[in-house]
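For this depiction, one protein chain was excluded, whereas all remaining protein chains were kept in their positions.
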Amino acid sequence: MHLGSRLRAVALASVIPFAIVACGPGGTPSSTIKEGGTLVYALDSDPVTFNPFETSTVPDIRANQFLWPNLYQADKNLSVVPDLAAGPPTVSTDLKTWTVKLRTDAKWSDGSPITSADVVATVHMQANAKLDTDASYDWSILTDPVSGVTAPDASTVVFTLKNPFAPFYANNLVGYVAPASVYANADPTKMRTFQQDKPTVTGGPFLFDTRVAGSEIDYKANPNYYLGKPHFAKVVLKIITNSTAAAQAVISGDVNWDPEITGAAIDTVKAATGVQSYTYPDLGYFDVRFNDRAMWVNKSKATLFGDVNVRRAFAYALDKNALVKAATDGHSTPMWGDIVPASAYYDDTAVVKYQQDIPKAKSLMDAAGWTVGSDGIRVKNGVKFSGKFFVRADKPQRVKAVQIMSEQLRTNLGMDLVPTPTDFKVFYAPIQAGNFDLALAGFGLTLDPDDYTTFSSSQLRPENSSSGSNWTGFVNAELDAAITAQRNDLKATAAETFAARKADFAKIEHILGDNVVSYFLWADNVGMAFNGVNGVVTGNNDSLNYADQGRNVQIFAQWSLVSPK
Amino acid sequence: MTFYVIRRVFIGILLLFFMSAAFFALTRLTPGPPFSTGENPRAHQELVDRRLHNLGLDQPWYQQYPAYLNALVHGNLGDSYVNNVPVTTLLWQRVPNSVLLLGVSLIVSLLIAIPLGVFAATHQYSKVDTTTSVLSYVGISVPSFVLGIFLLLGGAVWLRHVTNGGFYFPLFGMHLNASTTDLGDLVWHMVLPVTSLAILSVAGFSRFMRASMLEVLHQDYVRTAKAKGLPARSVNYKHALRNAILPIVTLVALQTPQFVSGAIITEGIFSWPGMGLLAFQAALTRDYPVILGVVMLVAALTILFNLLADVAYAVVDPRIRY
Partner (left out) sequence: MADQPLEKAPQEFKSMLGGTKLASVLASEGALRKAAAKEDLVVAEVAEPSELGFWRLSVMRFLHHRAATVSLVILAIIILAAVIVPIFQGNLFRTQDYTHPYGAPFQFQSRVISLPVGLSVTIPWSDHLFGTDGLGSDELARLIRGGRVSLTVGLLATVGYIIIGGLFGALAGYYGGWIDNALMRLTDVIIAMPFILVVIAVTAAFGGVSLTVLVGVIALLGWFEIGRLMRAQFLVLRESEFVQAARALGASDARIIFRHIVPNSLAPIIVSATLGVSGIILLEAALGFLGLSIPPPEPSWGNMLSDYNDFVLRGQVYLIAFPAGALVLTALCINLVGDGIRDALDPRQR
């Protein structure tokens, strides 16, 4: 039962990403296209909302991706491309005013045109401080939540920012647009229950048809979709809670498209005949988060990993590739920094890779003053190197990784780190309070690699922020400067911006790696499988980065069924 | 009789009230907040705090209780933490599916278990009796999930493979698609989950039926009837069976919560959109209002069935009077 994904990745929330395809048939010879038929899509649990402002869990995002137009979205290589927008945004010379031109041929399902007023109303609602939602919108960069976004004419939207902000394009402009006629006057404090069970007006490639709670959701093709009518007549989302059944359903053809296949099921579908399967690195990572402070925040204990040499020893004592492979059965990509290898900003030369070198690890520990005691566990000033290695009990792969690391560090290095699987309801509390030694945690990411909330010292929780996601306690002026730089490095052209930010990120990755601020582990490789679908094309490295979790869903408007039924 | 029923209903409501109070306190004393920013680096703690505040969850539990109780009295079980809709709505969507699955399983298992138990009792120590006995012990010793996976792999995967797609049972769900109203399709989808649930019940019920029947067969009136020379068949089925079947009514009523427990696993394996699956998802996400809702509903049904069973007893058995 892989119900877990609902809990996981509440991640992509802030952006509710999206994808696109402006362009023509990416590799599908038109002769193979057949019109009509029903595409059956597998979901592992029932989505909870059809209100776009509320989508935050993975099943929500997947179910809603069929329904809403997006301003911009990611393509199969995770680059941002226009969708409802007519082209890339233009930025003023002071780099603070962004102007987006919209297509003029787009229509809502009720026949009214999709205009800049809809975009403005959507942003106003998202920026409304009273909006009750789990999705995390951040429009604080606008000069004003209301007047910061305007519509000079029906096809133009202008955003006025407080200061130049590079992540604006991929973080803020990639997102859905909701019809102002329905949502603009809704009560933001009651948005959770507003049109939650079904939407009235939509504008994406498919239209809401029927829903049987807990069992399935039916969509039909939107004949007026602005990127062209989808080839499928219907899409049926089937809720299959058992992952064995889901994998077998794709193999047998009961299901045409399973967007998330994990674990051994990936190998099973790969081996099956007639199934096209792909893997894509998930946007998100898992890391061993050390408490880099000298003392716990409540001052009750000196941390074990406050000394950088101890953290380096930790890194040298492990064989990351082997342990990640074992923990995830090979279905992951090992990581050395906080930018996933699938991202264009990833720079393999910038990250610091620690190859297993046990003698070096031991000498680092000796240098840090930790000497081996009589029972094989290291001791310093009479204190044993002993602590709890926290991990969420409901995540088998993470528990496995912690078991391996704990055993390796005990035998290789004399560290006594007791695997402590913990209920997810209590797991975060000590970590966010700064009273822990180390924990295996994870973060979901957005399209933009901006890591301000996770590594800037202004986001240290609890010291500097009650809401920040920097739990490490690591403070480094150089790192802060680099993080600020990548946010501010907006240049006249996209290419210049990209080059400047890539250099900034290289600096960040180097500092993170050199100080072992966190010991990054892996990004999941998620499998996606198709049976009887034509026109699926892959992105970089033959992986399928798109068409999941709302990244680029309209692309499947180009797909068709091999034998429509 | 009327007074008795009223009294029982009153006690039942009182019990439900105490149960809800205990459960309420328990869920409010649970360590860890119901919501947190977790693994979303862009989540805002302020929004989480505001939601806790809006739901009154930032107050101590004894201050939250009056509002909760007031809602409960009005038949409101609260809103799901995850879905944000009233728990009663969710139950209304899912409970009929479970009632269908569990009801059919129950009927099927009784139709098998009662004749089996009666036959075993009337042929005590025969081969059939011994075999039934051994099989029922195996039946109650096999966990329902082992049986469920086995049936899924056998009936939906292996069968399809060996018949080359000619004959197999569905892998998931209760309908081929939403518009299907075909009864045959529904039956087809029910075969595996019903089998999985029924096998376990048959094991228990047949043992019980055998014992109940044996008891009656040893009663004086049965012996008298036999001594008078009435044919065994007539005695067994006309006189004994009627009385032996009565206790199983109570048993069925009392087993209601256990059926639901079984459904949690079976519905998960076969993707059956019932309340067992709802309860399990709620347990994973710690959606306490939903868990409490399911527990309360099952408890209310159990108490109701129990009462009905007792009344039915009194109706059928003239010796019992209230």
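Here the chain labels run A and B in written order, and each chain numbers its own residues starting at 1.
Going forward, a residue touches a chain if its C-beta (ideal position, glycine included) is under 8 Å from a C-beta of that chain, and two chains touch if they have at least 3 such contacts.
Predicted model, so just to flag it, every value in this text is computed and none were measured.
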(message) Given the contact rule set out at the top, which of the displayed chains would the hidden chain touch in the full complex?
(response) A, B
(request) Determine which one of B:F119, B:F169, B:F205 or B:F270 touches the chain that has been left out. (result) B:F205
(message) For the chain not shown, which residue from A:D348, A:D423, A:E478 or A:D514 touches it across the whole complex?
(response) A:D423
(request) Have a look at A:S136, A:T244, A:Q276 or A:Q486 and name the one touching the chain we're not showing. (result) A:T244
(request) Name every residue on chain B in touch with the hidden partner chain. (result) 4, 11, 14-15, 18-19, 23, 26-27, 29-32, 134, 137-138, 140-146, 149, 153, 200-201, 203-205, 207-208, 211-212, 214-218, 247, 250-251, 254-258, 260-261, 264-265, 268, 279-280, 283, 286, 288, 291, 294-295, 298-299, 302-303, 306, 309-310, 313-314, 319-322
(request) Tell me where the left-out chain touches chain A, residue by residue. (result) 1-2, 242-244, 247, 263-265, 267-268, 322-323, 326, 329, 393-394, 396, 399-400, 403-404, 407, 419, 421-423, 425-426
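Following the convention adopted for this analysis, only the chains that are shown with their structure count from here on.
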(request) Let me have the rounded angstrom distance from the C-alpha centre of chain A over to the C-alpha centre of chain B, please. (result) 40
(message) Applying the document's contact rule, which stretches of chain A touch chain B when the two form their complex?
(response) 1, 3-4, 6-11, 13-14, 38, 45-46, 48-49, 54, 132-134, 136, 138, 189, 192-193, 196-197, 210-216, 218, 236, 238-242, 244-246, 248-249, 252, 254, 284, 394, 423-426, 428-429, 441-446, 451, 453-454, 466-467, 469
(message) Residue numbers of chain B touching chain A in their complex, please.
(response) 30-47, 50-51, 54, 82-85, 90, 93-94, 97, 149, 152-153, 156-157, 160, 165, 170-175, 177-179, 268-271, 273-274, 277-278, 280-281, 284-286
